[in-house]
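My questions all concern the structure below.
Shown here: the complex without one of its protein chains, the others still in place.
Let's turn to subunit A:
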Amino acid sequence: MAEVRLNKVRKAYGAQVAVHGVDLHIRDGEFVVFLGPSGCGKSTTLRMIAGLEEITTGTIEIGGRDVTRLEPKDRNIAMVFQNYALYPHKTIYENLAFGLRMRRMDKAEIDRRVKSASAMLGLDPYLERKPKQLSGGQMQRVALGRALVRDPDVFLLDEPLSNLDAKLRVRMREEIARLHQEVGTSMVYVTHDQVEAMTLANRILIMRDGHVQQVGAPLEVYDRPANLFVAGFIGSPEMNLIEGHLERGALKAGGLSIELPPGIAAAEGTPLVLGVRPEHIGVGEAPGAHAFHVAVIEQLGAQTLCIGEVAGVRLRVLMDRTDAVRNGTTLPIQFRPGRLHVFSKETGARINRADADVGRRPAA
């Protein structure tokens, strides 16, 4: 068990920069998820922690030890690969034991650890099989087991669930959460699935084009996205983003005028982007309600998603399940100032006051 520190870690392939300086302090026992779209540099960052990718500049410390120039085997890390990377010609037992054998561990101790990991992951019936004779979910468990037996300082997982079907993915996600609670070792987990990130992480690091966009607890990035990219990336269905400009404390967009929360530090007429989550739009008559014309209805089961427009602005509205809405229905809706996210159109940065109450009930 140990903490991990990344100091200005940067990776360039020739002239192309894949990762532009990541600074991160992963606390002992913390579960950190790297989240971002394809090609944003999440795997590269993880592989630099593992020692599988050379670090162009910057340093990495694990448990207070500078490991920047160390081989993977000397970093005391364990890794789980997307395609499992099990040794096809070795039995499951041998797959689990291999890393310990290579470290010349005592035979009895190896056996004890393999048995304990296999019991923990329900692999006992398969120990004598070859990887080919297992299902995807079972192989993934072996890959986890191989990391587990090592008892490393930190677990590194690169999209471990992306080869599994949706149902199995949810099961394995729960299993990984349980494992993390049981062993309490720091984990770094790469994914492009925001649900995995939200449910597993203590903290999420969101990347884009090799740049860190925001680091924070799941609800923190949901409640206070630092910029337009994070706002659009986190949350499902996607946040509504309405372009307009500042006019007397309100956002003017087409025929629409939306009252903004106080404390917007921007000059009159500044172009802004207003973000509002579909689930945060109020439906029902109230003073100052806007008329929302429904064009498309998506029934999600417990909720109903309506897509339409208000005064010429396209909008998604998520409400509790209702069967009453039809294509062409007009609904009264309101924007609540406390639930609005305001971004500069020019830089994309959030310009609400940092302490603005967004989404959460004010603390009593």
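As a convention for this text, a contact is a pair of C-beta atoms (placed from the backbone, for glycine too) under 8 Å apart; a residue touches a chain by one contact, two chains touch by 3 or more; residues count from 1.
Please note the rule applied: contacts and distances are computed from a predicted model.
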Quiz prompt | Chain left out of the displayed complex - its UniProt protein name, from "Multiple sugar transport system permease protein", "Thiol reductant ABC exporter subunit CydD", "PadR family transcriptional regulator" or "Formate dehydrogenase (Quinone-dependent) iron-sulfur subunit" | solution = "Multiple sugar transport system permease protein"
Quiz item: Looking at A:His89, A:Arg171 or A:Arg336, which makes contact with the chain not pictured?
Solution: A:His89
Exercise. Based on the whole complex, identify which of A:Lys8, A:Arg103, A:Arg171 or A:Arg321 touches the chain you can't see.
Key: A:Arg103
Quiz item: Thinking of the whole complex, not just what is shown, which of A:Lys8, A:Arg27, A:Lys73 or A:Arg321 touches the missing chain?
Solution: A:Lys73
Quiz item: For the chain left off this view, which of A:Ala18, A:Leu35 or A:Ala50 is in contact with it?
Solution: A:Ala50
Self-check item: Residue numbers in subunit A that touch the chain omitted from display
Solution: 50-52, 71-73, 77-79, 81-83, 85-89, 98-99, 102-103, 130, 132, 146
